[in-house]
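Note that one protein chain is taken out, while the other chains of the complex remain in position.
Residue numbering begins at 1 within each chain, and the chains themselves are lettered A, B and C in the order written.
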Amino acid sequence: MSFPKHLASSTGSAVAIAALVFAAGTWVLPPWLAFLLTLAFAKGLVVLGVVIQMRAGLVSFGQALFYCIGGYIVGLASQSLGISDAFALLALATGAGILMALACGWLLTRYREIFFAMLTLALSMILYGALVKSSALGSTDGFNVAAPSFLGWTPQGDAQKQALYLLSVAVAAAVAIGIHRFMVSSLGRVIEAVRENELRVEYLGLSPRAVLFSNYVVAAGISALGGGLTALASGHIDPDMAVWTTSGEFVFIAILGGTGHVFAPFIGAIVFSVIRTFAIQEAPHFWQMTLGVVLLALILFLPKGLWSLIARDKPAEVAT
Amino acid sequence: MKSIPHFPSQTFRLAASAAAITLITGMSASAVAADNGKYRIGIVTFLSGAAAGPFGVPASNAAKLTIDTLNSGKMLAPYTKIGINGLEIETVLLDEAGGATKQAEEFRNLVQRQKVDAVIGYISSGDCLAIAPAAEELGVPTLFFDCGTSKVFETVKNPKYLFRTGLDAVVDNVAAARYVAETRPNIKTVASIQQNYAWGQDSWADFSLSLKQLLPNVSVVSEQWPKLLQGQYGAEISALSVSRPDIIHSSFWGGDMEALMLQGGARGLFDKSVAVLTAGETGVETFKSNVPNGTVIGGRGPYGAFAPKNALNDWFRPAFTAEFKADPTYPAYKMVQAILALKAAAEKTAKPGVMPTSDQVVKGLAGLSFEAPSGTVKMARTNGHQAVQDVSFGEYRFDPKTGKGSVANVKTYAADCVMPPDGSTPADWIKAGFPGAKCK
Amino acid sequence: MTTLIAILLDGAIYASWLFLVAAGLTIIYGVMRVLNMAHGSFYAIGAYAAAATVGWFFSGEHGNPYLSYLLLVGCALLAGVILGVVIEQGLLRFLMGRDEILMVIVTYALLLILEDATKLIWGVDPYFAYQPYRLLGISDIGDILRFANYDLALIAVAVFIGLAAWFVLNRTNKGRLLRAVIHDREIAIAMGVNVNAMFAATFVIGAVLGALAGALTAPAISVTPGIGVEVIVLAFAVVVVGGLGSIGGAAAGAVLVGLSRSFAVHIAPEIELFVIYGVMFLVLAFRPQGLFGQTLARRI
Partner (left out) sequence: MSAILETRGLTRTFGAVVAAMNLNVRIDQGEIVGVIGSNGAGKTTFINMVTGYLPPSSGEILFDGHSVLGRQPRAITRLGMVRSFQVAQLFPKLTVLENALVSLVAAEGPRPSFLCPLDTPQRRAKADAIFAEFGVSRYRDVLVSAVPQGARKLVDIAMALVSQPRMLLLDEPTSGVSIEEKFALMDTVMAVVRRHGVTILFVEHDMEIVARYVTRLMAFYSGEIIADGPPKSVLGDARVQELVIGHHLDINALGVAA
């Protein structure tokens, strides 16, 4: 009967090993690849937010809302409040995402399926519109985010990028472990039950909406964190972060990676970035088509995403 | 949950997959460009989306034509040397679509994986802002050929590797205001229709401020802010018609501009109101009889239809038209200009036949004065990193016999007349009444 | 007064256009439960086909200029039928019955592919087919306002298509079968309706409507890459506001969005950017199923 413990420790140690492998890469990987991975980890966090909602049966076509909020909060706090510490900035971004989710969640958790998708989309586009109208925030040009410090240490040049890379590895690993615990927790499994049959959950004495609400808030928090990390890493934010095609990309990656495990979104994000980089380079005129074909092929031949290649011989650890 | 995974195999599998991904991506790292003795230039411009047709593709066509000509050694003086400094040029072409974060990532890929020696590109102002710090950080000569935001050199205060070989958008709108004030001093009302994004907002702010200085009695009767790429301007055209402005200022570009002119023209909007199109030059070929004669258009510098007569232009214009079956528009001119700037800079400081280093290129480029199809370009602002050129405005003329459009009543404004001096922000400079402006 | 007339006419014209764009989308969703992202591509391809053909038609002496209207419609039919048949028979057929959201993603992939395919066929240079727009002349409304008769004709076309759809659905046998499928797919199957044939026919009709919207818009715009992506969200908003799967809803959604936008442009142009999403948000907040959507009661 020690199954749960094994489960936790096995994923926990796997995350730790993976994090160490990637951390060791800091001094081995070419800088462009480290940068690609930094952004992919950040993106993976946002996608993880999409994935945990997919486990609840909800597909968000507006997760970019929180991605964008996270990015802008980091940018604004660093520009206007003069906060330069990366950890403080990320905490602010996460907090802002959670606050926003608390405000919208009560409305959104009334909706399911395509209506949830469209309403999330509408919300993110309203933010987009508001940012485009804000000349003070640079409108569509956005603005640049200063390089952060790390607990008082302000690295320069290459060290700066390496520190950001390590930060993204650490944040991704911490969130992966946390979300994994969340996914196998009582609440986490009830979320799947809500996807399967809301009525039954209600008649078991639980509120499906309250369950979905907590899940929505968690998803928002990590997506905003991902947005904040992106802002720090790329050094630039603009309203495109909130536009619906950005959300579409997150859903794309979620499908690509699969929803079977906390690792899946990160694998999806890395593979997506690599495919896109090479598609853009090899077929600058037809990279969208390449992506579209890959996506179709995945849906047709690998419906559970890349993760099913890794976890082929057993049902997904967290049933999907 | 059917089978209980064994602790070691589960861990192993996860760790193995992590390692596999590292390996796969690591292998892709080995796909970096080998040092082949060629001078590699990364060219980044829109190849998809709405900006591809009017800007991106003419620019990439111009790049292809220019680089082919340079590599064959058949370019006119002073650019007769093969390629750059005698080295053949190799191009890496990328699509600018996808947003600033993606461009920041691709820029690093260009420099660190593709090992390009210089980057020329970027039409979108947002992309320019995102790339600017990265260019300085990575220390690769980066030439912005088109983007118009005045904030580039506010973001990077003391640029070393970053240059802009074209003009910023402030210049266009100051010049447009001057042109209007000189040719139509009796106007009373002005209306505006801009795409609702940074470019449109900045353009209107600069133009309306300038016009207020030059013609203080003109009042603004309508401001329309349709969404970028909306395509349908029925309601906006009605609103503009109702407000009966004397002139209508618009920074619309590409398909949106053509759609606006088409729809507005058909509905007689321009019978009473003159349109001022700061980016109108790309439409000279396509407007035909849909746009009334007298419409004020600009070309964001002495480019395209406004290009002067000189030997380089006599080569470029017919050669481009012959190869691509279309006249070169301003983005094409700006691209040639950027490539020639790079070549001139490299050959100025590097030993002949030797691969120029980044430092040699930026040293040569700072403060450089070079020849382009648009005339002489001086890198004279922001410590020699920002190009200075004259700006022209004129009126559209359509010749029904030849079926071709052209520009007439062209007025050219010297850079010192329409460009804020170093150290002052455009808005402050305009509000103060253009202090130090030298107009003829 | 002039402004009010302008608001109403502009609103009506824009609503007609929105309806044309949204009709095909809502029909496909109603019958097949596929929220078709590639609808934007149908629009774009219809526009390109029409603009290219009409451009050729006017490049020389090819007969009476009024024939160009036939060409517009013909191009839309051809493009819509080809696209509809190829996509339905070649891909969607194999995926029917899958999760609705998955189908959204499938059609998103199609959108990516078709965007580049459009570029492959027609390049990135703009296409113009302005002659049909000018051919019908203008009407003076009052002493300042002039409207292009082509735009006004668009209202008639939209009303005609709306009425035709209503007639087919309510007054013909095939249409009743289709409504049966919309209403309850399982029962329709049980009653022996050939649902596969229905799906194929519906998708082709939807694709033709999408292409027709593009073809009819082409004369008023410059046809450039990316026009398809721009209309998708707009069409989505209209359809969601009206109620997914309802033709009447699409019409109501189009009128509501069209008039709201027209009001915004004339009264408060600053907020124009938000209007559509604002309307969508408000409608959904108070009527989650949209204006004309049905809520399905669950049997336990």
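Convention: a residue touches a chain if its C-beta (ideal position, glycine included) is under 8 Å from a C-beta of that chain, and two chains touch if they have at least 3 such contacts.
Here the structure is a predicted model, which is why all the values come from computation and not from measurement.
> Among A:Gly188, A:Gly292 or A:Gly305, which one is in touch with the chain left out?
Considering all chains, including the one not shown, the answer is A:Gly188.
> Given that one chain is not shown, which residue among A:Ser214, A:Thr230, A:Thr246 or A:Thr259 touches it?
The one listed residue touching the chain not shown is A:Ser214.
> Suppose we count only contacts with the excluded chain; which residues of chain A make the list?
Residues in contact with the chain left out: 1-4, 7-8, 181-182, 184-190, 192-193, 196-197, 199-207, 210-211, 214, 218, 319-320.
The rule we apply is simple: only the chains that are shown with their structure count from here on.
> A-C or A-B: which has the larger count of contacting C-beta pairs?
A-B
> Could you please state the distance in Å, as a whole number, between where the Cα atoms of chain B are centred and where those of chain C are centred?
Roughly 35 Å, centre to centre.
> At least two partner chains per residue is the criterion; list those residues in chain B.
47-48, 196
> Going through chain C residue by residue, note those that touch at least 2 other chains and give them in order.
Those would be 115-116, 119, 270, 273.
> Which residues of chain A touch chain B in their complex?
Against chain B, chain A makes touches at 3, 6-7, 9-11, 13-15, 17-18, 21-22, 25, 28-33, 35-37, 39, 132-133, 135, 138-144, 157, 230, 234-236, 238, 240-241, 246, 263, 267, 270-271, 273-274, 276-278, 280-281, 284-285, 287-288, 310-311, 314-315, 317, 319.
> For chain B, which residues are in contact with chain C within the complex?
Against chain C, chain B makes touches at 47-50, 52-54, 56-57, 196, 222-227, 229-232, 234-236, 238-239, 241-242, 244, 254-256, 258-259, 262-263, 266-269, 286, 290, 326.
> For a test of understanding, state which residues of chain A touch chain C in their complex under the given definition.
59, 61, 107, 110-111, 113-115, 117-119, 121-123, 125-126, 129-130, 132-133, 199, 244-245, 248, 251-252, 255, 285-289, 291-293, 295-296, 299-300
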